[in-house]
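Right after this comes chain A.
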Amino acid sequence: MAVCVAVIGKDNSPKYIRCSDETAALQFHYKVHTSIDIIEEKLNTGNKMAADVRELFLGLLFSTEEHKIFGYATNTKIKFIVVLQSTNASLRDNEVRMIFRKLHSAYANAVCNPFYVPGDQIQSKGFDTAVMEIMGVS
Partner candidate 1 sequence: MSRTGARLDAKKVNSELFTLTYGALVTQLLKDYENVEDVNKQLERMGYNMGIRLIEDFLARTGSGRCYDFRDTAEKIQSGFKIFLGITPTITNWSPAGDAFSLCFETNPLTEFVELPDHCLNLKYCNILTGVLRGACEMVQMEVASWFLQDQLKNDSVTEIRVKFVKRLEDAIPAGED
Partner candidate 2 sequence: MVIYGVYIVSKSGGLIFNHDHNVPKVETERTFTYPLDIQLNYENKKIVVAFGQKDGIKVGHVLTSVNKNPVNGRELDDGRDVLDMLSNAENFPILLKFSRSKMTTNEKIFLASMFYPLFAIASQLSPEPKCSGIEVLEADTFRLYCYQTLTGVKFMVVAEPTQAGMDILLKRVYELYADYALKNPFYSLEMPIRCELFETHLQTLLETVEKSGISNV
């Protein structure tokens, strides 16, 4: 299960961050920021790597002893970052992809709320629920 989920806007500022353990929030925020740079790098590798990054799922960004950090960037230049525990048994590739698909679809729904102004912080019960599901809390 994910321990931290973040949505980063077009301008690289966080639009949403949620951690399962709020006391460790600072540590996760730091990881998220590091990830942004790695994602930017992946997306800006020029045309040589273009074939690789045509997929929205960017795979493992980096890992530490405790955590594995995965990234995903939409066609609309929104980035999703998910932090998973390294010890977590369920780290198979398509499960991670599934998490991002869920996240992306929840994000698209939140954007389609006519009262959401694109670029604002995401404050949506529907999105919260989806993130909670991903983090395995309810």
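Inclusion criterion for the candidates: all candidates are chains of the complex that A comes from, given by their letters.
The working rule: a residue touches a chain if its C-beta (ideal position, glycine included) is under 8 Å from a C-beta of that chain, and two chains touch if they have at least 3 such contacts; residues count from 1.
Bear in mind that the values here come from a model prediction, so they are computed numbers and not experimental data.
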TODO: Using the touch rule from the top, find which candidate among 1 or 2 meets chain A in this complex.
DONE: 1
- [ ] Can you check the complex and tell me which residues of chain A touch candidate 1?
- [x] 55, 109-110, 112-116, 124-126
